[in-house]
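With one protein chain withheld, the remaining protein chains of the complex are depicted in position.
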Amino acid sequence: MLSVRDVTVAFAGVRALDAVSLEARPGRILGLIGPNGSGKSTLLNVVAGAIAPDSGSVSIEAVPIPAGRPEEVAARGVARTFQIPRLARRLTVIQNMMVGRRDQPGENLLTLLFRPGASRRSERALVVDARAMLARLGLIHLADHAAGGLSGGQQKLLSMGMALMSDPPVLLLDEPAAGVNPVLVEQQIVFLKSLAAEGRTVLLIEHNMEMIADVCDDVVVLDAGTVIARGSPVDIRRNAQVMRSYLGETA
Amino acid sequence: MLDFLVFAVTMIAIWSVVALSLDLQFGLCGLVNFGQILPFALGAYGPAISAAHGGSISAGLALGLAMAAVGGVLVLAPVGRLSQDYWALVSLGASEIFRLLMVNVTPIAGGQDGTAVARVSNPLAALGLALGLLLAMLLLARRIDRSPLGRLMRVLREDDLLVATLGRNPFRVQALVTVVAWLMAALAGALYAHVVGFVAPSSFSVAETFIVWTALILGGAGSLLGAVVGTAFVQFISVSTRFLAAWSGLPFDLVANLRLGIFGVVLVLVFLLRREGLVPERKVRVDAVGP
Partner (left out) sequence: MLQILLNSIVYASEIAVIAVGISLAYSVVRFANFAHIQYAVLGGYFTYAARGLGLGFPVATAISAVLTGLVAIIVERLVFHPLRGLRPEAKMIASWGVALAFRSGVAAVFGGAARVFDVETDTYLLGDAVITSLDLAVVATTIAAMVVLQLLLYRTRIGTGLRALADNRDLAATRGIPPDRLTALMWFLAGAFAALGGTLFALETRLQPDMDLQILLPVFAAVTIGGLSSIAGAVAGACILSLAQNIAIGVDFGAVLSSRSWFLPSQFRDTIAVAAMVLVLCFRPRQLRSGGVR
């Protein structure tokens, strides 16, 4: 279980997050919504370990995460994607997918030099898994293309796949549907539901209300750094305050 | 003529290792080392310091390698907090600090005038050692290049936050590459010292760093063979200009300057006309994926 307690983050005197708390449970998808600038991405960055909160804590299975050290948080089993996908654009799609897996023996220089068999065996298995993931995401035909040549939607799918290669219990997704065509969004929805079915904990930032309604079990609404509502997607849709904060945004 | 050819190839081999070292740092990992001559100098000064203070050859070699490994990590230390243009300046500064120390603190190894070092008397032996070193380093670099480690380095080259997000510590990867690369360059430096028989600070200036950069960019950063090809070209230009000087009777200084100028022009032309260099980086296929 992912637990965020009283997290506060201030930048130059402005409170990006003010005593925010939430819980995300395994097998369930938690949606984080709110107008632009409400602190959603900041919260995601705190959970991922990229930003250290000024106060409060984030815990996984009751053990606090090391603040401000993204590689250690990742090692704890947290994988994330970015709003603008981060990929190695000059490498191929399958190479990117393969980097997603952690603890590769071939990344250790001594193993590489003195136990080449171990490295080769691991690579062979990794290729199989990477191709399977690409097939699952409908990207297998692009395996040897440069990642930078993919469309935005395809890049988002690839990053999700990369995140999954480490078999993470916790997944943080930053606006996976943004700028993606509806067909691929449908694909994403199916994919996300399968993740929950596998027992993972998923935290999802989105503006696409249809996806939120379809996929999320729980929703938390942020506005100006504070939580203004929580509940099921149905509850949230009926919540007047939420409506006002969104109307305020579009005004 | 044959003697000269033997010497030229020996030098090409030695400097190719230095270019290979830079290729690991920059071509594979994206580290802009403007002080690349430093690990080479450290490797050469190990033997020099040892000779100046009555130590053995192996002590000198050990000292050179130790200085390179430690120096590499020290210079790399601030890289996480700096963008590459700042870090490049740090690396430049480090190489200059070392050179200035060697120039001004005479008791270390003779100061400006340098120190003599045991010389490999047989040119063919020197050639053999150089080629052997080059081959060994090429094999090492190739092993890394085509491995998951090489793949990870290439991701790091593009995006270090992505590497952290994927659960690896970017600094540790950079430190590993740096230590390997600096040891490589130090070995070349130690061999250089024993082939030439003399070590003085004037051989390790900023200009030398940029001759290596010219060789790497010309040959093609990111491709291992490129480092060798580029170095061969650069040495060829170097030698040709020397012949030109002798033949035309132009003053030595002028020719030395012109040579540097030609390197500068070549460097710019490569960027303008064929960025990937003579031997472009191949689309890397890791071992298990197939030939």
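Order of writing sets the labels: A and B. Residues in every chain begin at 1.
The criterion applied here is as follows: a residue touches a chain if its C-beta (ideal position, glycine included) is under 8 Å from a C-beta of that chain, and two chains touch if they have at least 3 such contacts.
Predicted, not measured: the structure shown is a model, and the values here were computed from it.
Colleague: Out of B:57, B:89, B:118 or B:176, point to the residue that touches the absent chain in the complete complex.
Modeller: Result: among the candidates, B:89 touches the missing chain.
Colleague: Could you tell which one of B:15, B:40, B:171 or B:213 touches the chain left off the display?
Modeller: Hidden-chain contact among the options goes to B:213.
Colleague: Touching the missing chain, which residues of chain B?
Modeller: Contacting residues on chain B, toward the hidden partner: 30, 32, 34, 77-78, 80-90, 92-94, 96-97, 100-101, 103-104, 158-162, 205-207, 210, 213-214, 217, 253-254, 257-268, 271-272, 275.
One rule holds in what follows: only the chains that are shown with their structure count from here on.
Colleague: What part of chain A is in contact with chain B in the complex they form?
Modeller: 48, 50, 70-71, 74-75, 79-80, 82, 86-92, 94-96, 98-100, 102, 104-109, 112-113, 119-120, 122-124, 126-127, 162, 166
Colleague: Using the touch rule from the top, collect the residues of chain B that touch chain A in their complex.
Modeller: 140, 143-144, 147-149, 151-152, 154-155, 157-159, 161-170, 176, 180, 283-284, 286-289
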